[in-house]
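Only one protein chain is missing from this complex, and each of the others stays in its spot.
Chain IDs A and B follow the sequence of writing; residue 1 opens each chain.
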Amino acid sequence: MTDQCETFWLPRADLDRLIRLLSEDGYEVVGPKVDQSAIVYDRIESAADLPEGWTDRQNPGEYRLERRDDKRLFGYVVGPHSWKKHLFPADELVAAAKRAGDTWQFTTPNAPPRRYAFLGVRACELAAIAVQDRVFMGGPWVDPLYRARREAVLLIAVNCTQAAATCFCTSMNTGPRCERGFDLALTELEQGFTVECGSERGRELLRRLFPADGPAMAEATELAAAEAARSEAVTRITRRMDTDGLRELLLGNLESSRWESIAERCLSCTNCTMVCPTCFCSTVTEVEELTQVDRRRQWDSCFNIDFSRVNGNPSRNTIAGRYRQWLTHKLATWQDQFGTSGCVGCGRCITWCPPGIDLTQEVAELRSSVERDSAGAVP
Amino acid sequence: MSLDAPNLLRMLHTTRFAEGLPHAELTALARASRLVEVGPGEVLFREGQVEDEVFVVFSGHVRLSMKVPGRGEVTLLTAGPGDLVGWSGLISDGVMTATATVMDSARLIALTGRGLQQLCDSDPQLGYVLMKRMAQVISRRLLSTRLQLLDLFADAAAARSHAGVPAAAQVAVPTETTPSGARP
Partner (left out) sequence: MTTDSRSSCATPAADPWRQQPARIHRMLQELPGVTTFELVPESGIGGGGHGIWPFRAGQFNMLYLPGVGESAISISGDPARADVIPHTVRQAGNVTRGLAALREGDVIGLRGPFGSSWPLERCGGHDVVLVAGGIGLAPLRPAIYQLLANRAEYGELTLIMGAREPQLLLYPGEYDGWRAAGLNVVTTVDRADGSWHGSVGVVTSILDRLWLRDPSGTLVFTCGPEVMMWYVMRTAASRGVPADSLYLSLERNMNCAVAFCGHCQFGPWFLCREGPVLSFDRVQRLLRIENL
């Protein structure tokens, strides 16, 4: 947790200078932007690119952009994109092979990584980045491509001051307050932002933004207003996931009939895995170029039937089996693998599921069906 | 062939079929048994014949086969130490469903079906135990047959050839157990 006395004040008009300073420093600034009726994360040039006055309304299977009655720049929650598309791109070169006489010359990419500055990272997304850090850098093997980008990235977080109906970060202990893992964390107020520094890099950035006499400290009224705004997010979160004994609940009921019931609704469309900020499944495919063969890693999904294929036969031949794999991995076996849940409570998989399957609801149903069964067993 | 009652008793109680039985029951069982020593190629019984003996293989191996027109004698199974062959003599009409040929020097304990049946009838407690063991033997045999039926190695055989079998692969059977074939 950052020290309250180190909270600074960034006037709204100076945010644009911050973006430009980052660009001058060689960062590619990525932030929220309205595109095709959604707020997505994309390259931004200035504060004018930000989704001023827009908000998102989310429900299971539903996402709508709506006008706000103010000019907030970060007055939305989360959209279909997550930062993983920049740290772990949906399609990237991992290796290449080139004919060299009667042999092959094998190479791996060694270009310097793109240096990103992410603007507008939510608390649940900071948690998601920390989860993917464990996946790609926490095991015996380290993915050099992920690590290079991850080490170069600058994270400017923005605290949520509202919540969507699909949010449940409070259940997963990931938000809504940004507490760690950022360089700077902003809380948006009408006239500007309170700013906390999470790293020396963030502090240095602020100093350079105000070279004359450094950044101003936030006033007590601003601190109080920011605190009130952040509390508003907490009170607006209505969705809950009961994580108590969740791993045991799921792994102890792998043969529950609930999986079949979910399968009747699940389209196995892979949307949930694409929008999930922690899902990391991929497949390396061969791409023949003019003078070489590229090996490209592309996002894949455990909902694809080919994903589990062994010797021509899929190991998970049913939607029930694939949904079970996804949910039990996300909420249970992830803990065995990475010492953390794979779910950060961002709610994207609920919003972007065409039939609106809600994992919090499914977990609750499984729990109550198990409780019913065990209650029924008692005479 | 020889008959040596104390020896037979000792042998019997090391077989899975009779192990752990109380001495009195073992003795009764031994009375209904005889030791059979057979050389390679000898036929224990033939498919279609009526036989009255059930064999517990003590050492060596017995090939069970059935005659299929056009294919000749097809080997179904190689029975080894601890296995039971010829159970039709005990639980059915005694008409053998396969031909049993001894593959190497084998020692078997032959139990007369009638003797065994009488034993079971007069001592239902023992009869129950023996029938249960018989059922276990048959259940294991059924599982093996199913696994054979599943043809689990079919993929590897997709492009089969008719190359000769190297001699080394063939010398398989007698090395499977320690000489006695029984458990200490």
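What we mean here is this: a residue touches a chain if its C-beta (ideal position, glycine included) is under 8 Å from a C-beta of that chain, and two chains touch if they have at least 3 such contacts.
The model shown is predicted, which means the values in this text are computed figures rather than measured ones.
Colleague: Which listed residue, A:24, A:244 or A:288, touches the chain dropped from view?
Modeller: A:288
Colleague: Taking the entire complex into account, which one of A:22, A:77, A:249 or A:320 touches the absent chain?
Modeller: A:320
Colleague: Would you mind spotting which of A:43, A:240 or A:309 touches the chain that isn't drawn?
Modeller: Once the missing chain is taken into account, the touching residue is A:309.
Colleague: Touching residues of chain B against the unshown chain: what are they?
Modeller: 61, 63, 71-78, 80-83, 103, 140, 143-144, 147-148, 150-166, 168-173, 175-178, 180-184
Colleague: Suppose we count only contacts with the excluded chain; which residues of chain A make the list?
Modeller: 94-95, 97, 102-106, 108, 135-136, 139-145, 251, 254-255, 280-286, 288, 293, 295, 297, 300, 302, 307-312, 315-318, 320-322, 324-325, 329, 332-333, 336-337
The definition used in the following text is that only the chains that are shown with their structure count from here on.
Colleague: Between chain A and chain B, what distance separates the C-alpha centroids? Give it in angstrom.
Modeller: The answer is 65 Å.
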